[in-house]
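Beneath this line is the structure, given in structure tokens, with notes to follow.
Complex shown without one protein chain; remaining protein chains in place.
Chain lettering (A, B and C) follows the sequence in which the chains are written, and residue indices restart at 1 in each chain.
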């Protein structure tokens, strides 16, 4: 569960590695694998995901069809309910493919971070003549990753499927496993999401290479100002477009779009998502909403091991260091929760001057 | 109710006047009134409407924001239900405007056909300082149009609102009426929809001028082939892009995109919606789906006062003339219903050779 | 020479078959052959061609690169002259490919009408290991098409190249011929251009199929109104988007975008290019430019075997029938020339009421 990052958006729309949204990874995999017809089935808090996909990818393509078409959950005369899970969503949307003579589908979750050339799994699928081919993660062969096990025979045929303690033998259909062994992160927790961001700050960039010219990661293209830095010491960090950094120290941190850091701030081991806009409406120290703490990170504030969602307003002399070393805690009323020891500030959170978390 | 045209699509996505979708009228009014931020709230059978809006209008605009942003109904932690009507939809989507300092909204239904310069109603609203201004149709001052009455005083203030037999006095808020007197069609029935199409075939084009350079109607721009005509007598009709007309007679009819009419066919007073694709898959007289009647209108077939939805396959020597003069009837199993004396063929309907309706 | 159609535009920008421009054929061949990086080198009257290519094709593609990039002739410190022909243009633009590791190029003229899967010539080229492969038209094996001969040996190696009476043996490089045998029209004369248009009006559409779903012809996508027809007898003709046809007869004719034909007009065996806009500025019978003949074809006018360029204003009771059967003639002052017996009305020509050509 990625709550509270999913309070207003679905998982795929969560910003990651500063410039991207989570869903960009799988869409870019498709583009780089020459797959040019994608349907995105959405339902939960889908507004920002729909908007991102539609803005980023519907402009692409010749003639009528964009690269990605969003199919939001909808009511119909035959079915008044929401999609009842991923399988039901796929089933209820099969009609959109009526006019296409397609017989093979890739079904991909939108919140995993990995690079895969899907042509390879397609080729393996065709060669095996299986009914279904499932990509399985080989690296964890003997650990329980928390999302199910495939038991395969020597020819990688799946003979048993185990989810939690329940085990299902495979009958009726032939199921093949496609063993994948690269970097792969399932964003099933705040901690996993935090780790994936930390991975992006590493020099070696081994986990997931955003700079690969051959298989680039696409996203909504923006024309943001260049990042302006007054006086900063920056180590092992990534910085998104349009930031404004005054006198500050930044270490092991992801700074998202339009992040503003004021004099004396120190940020370590954190994910700052930045802001949707540059604030223009401050008069006499108070903005249009009557708030006297501006968007961004205030003077002399220190942040360590935190995730700061978009548009947060963090005052001066604030300490966000999880000083009591809480592992799990919910303090939404004051703008944050703690999950796995990581402090997560909510979208639009307001943290008064001098606060200590 | 526009069923069965709404069987797979919402009202706004119904094709009208050959090249357009119903929703294009209200979006074009916005564009021509210099309103450049539109949210389209959708829920019922929304797939094709979302797709149309996203393809046609999300490419427009500078920077992040497209002209039209679709907000499909979605589940959220706070609210697991569908939109409970239009007012609820608006209420639940107010949060998307959080970051915009807007204080005035236009709320527009997506299935009305009319031209209005919205700047005029905005100006009237500002001048009257009313809380709410409602556009009211003056031309029907004494008839019951079936969708409610406003009772106004001499200054056009609304003093009473009547819906069906129920009457509500207006308290607490000041409501102003903006009297509109041009062409206006509410697509509340198959008959109204049929009439609006018939209007588009008239030479004078008084009702709704699609050829007006100053206030054009926008839609998804296409690159269809030019219409190819072998031998046709055409009167009082409009013809969309990419049609193929063999030897035929067409009178008082709307021919939608990619309509195919074969030798000897006669079409009168009808709305033919055309086809989504050119059929390429016919081998030995049978297509990929095993159907031996191709998309389009067959040899020597006659159609009168009918609406033929997309991709219908009408065989040879068919008569669609409502020969028994039925007013209302449902024969979906055979591909049609009759509403207000108008025969409506369903999307993908197959009408065998020699059928008589 | 396609003058006067090239008076204000280059050959590739000439409208053809109503909805298209000549250059769309070769660009569409590229798209349909999965070639996605095209440079269009332009120089002569290039404004409308550049604009067409940039509007129609630069929107396509992911990331930085559009499908088609226009390289207009330019001055540089090293070279102050215009491109000295096609070969020089290619030579002077080689630098743009510096950053691409490409070693094979297709060089394609922009004014030929044909369908070819370029992957086939690429494959043949690779197989033969020739330095250069040239597509040659096999169908005219023994006629002089007016643009040069290749003499090939039994393995299709070119051993001699003959242009007009001059003959060049091939030395130093190995040149292979790729024999092409489909429909192919080089727009080297008004007559060839006229023939290509006539071809597009034929039912069988054998010459060049615009309706082929597998290899469609792309162009700038437009949202024009549906064509409105009051009372027309139309045979063997193609009709572009947004025409307005009153009571008229049209036979063997191409009617371009927004063509307006008034009551009593008869058009035969002609190419009408239509208009760039709908005229809105007529007051008291005179428009903004002081001209009292509106754009389009006037009442009771007859046109036979003519090409009418864009925005022409043809009055009432005009006869454009080449009554004296002139083969060649230049009457630009009066708005037309005659070439190969075909009357060509210039762009923006004004033909007074009652004129006889």
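Rule of thumb we're sticking to: contacts are C-beta pairs under 8 Å (C-beta built on N, C-alpha and C of every residue); 3 or more make two chains touch, one makes a residue touch a chain.
Note that the structure is a prediction, hence the values are computed from the model and not measured.
**Student:** If I consider the whole complex, including the chain that's not displayed, which of C:117, C:131, C:191 or C:276 touches that chain?
**Tutor:** Answer from the full complex: C:276 touches the omitted chain.
**Student:** In the full complex, which of B:18, B:31 or B:175 touches the chain missing from this view?
**Tutor:** B:31
**Student:** Among A:238, A:307 or A:345, exactly one should touch the missing chain; which is it?
**Tutor:** A:238
**Student:** Go through chain A and note every residue touching the omitted chain.
**Tutor:** 17-19, 59, 200-201, 203, 205, 210-214, 216-242, 244, 246, 254, 277-280
**Student:** Touching the missing chain, which residues of chain C?
**Tutor:** The list for chain C reads 3, 7-8, 42-47, 50-51, 54-55, 58-59, 63-66, 69-77, 80, 82, 93, 95-96, 98-99, 101, 220, 222-223, 276-277, 281, 288, 311, 348.
In this text, only the chains that are shown with their structure count from here on.
**Student:** After a C-alpha superposition of chain A on chain B, what does the rotation angle come to, in degrees rounded to the nearest 5?
**Tutor:** Rounded to 5 degrees, the superposing rotation is 180 degrees.
**Student:** Indicate the whole-number Å distance between the mean C-alpha point of chain A and the mean C-alpha point of chain B.
**Tutor:** Inter-chain centre distance comes to 38 Å.
**Student:** Averaging over Cα atoms per chain, report the distance between chain A and chain C in Å.
**Tutor:** Here chain A and chain C have centroids separated by 49 Å.
**Student:** At least two other chains touched by the same residue of chain B: list those residues.
**Tutor:** Touching at least two other chains: 59, 220, 222-223, 277.
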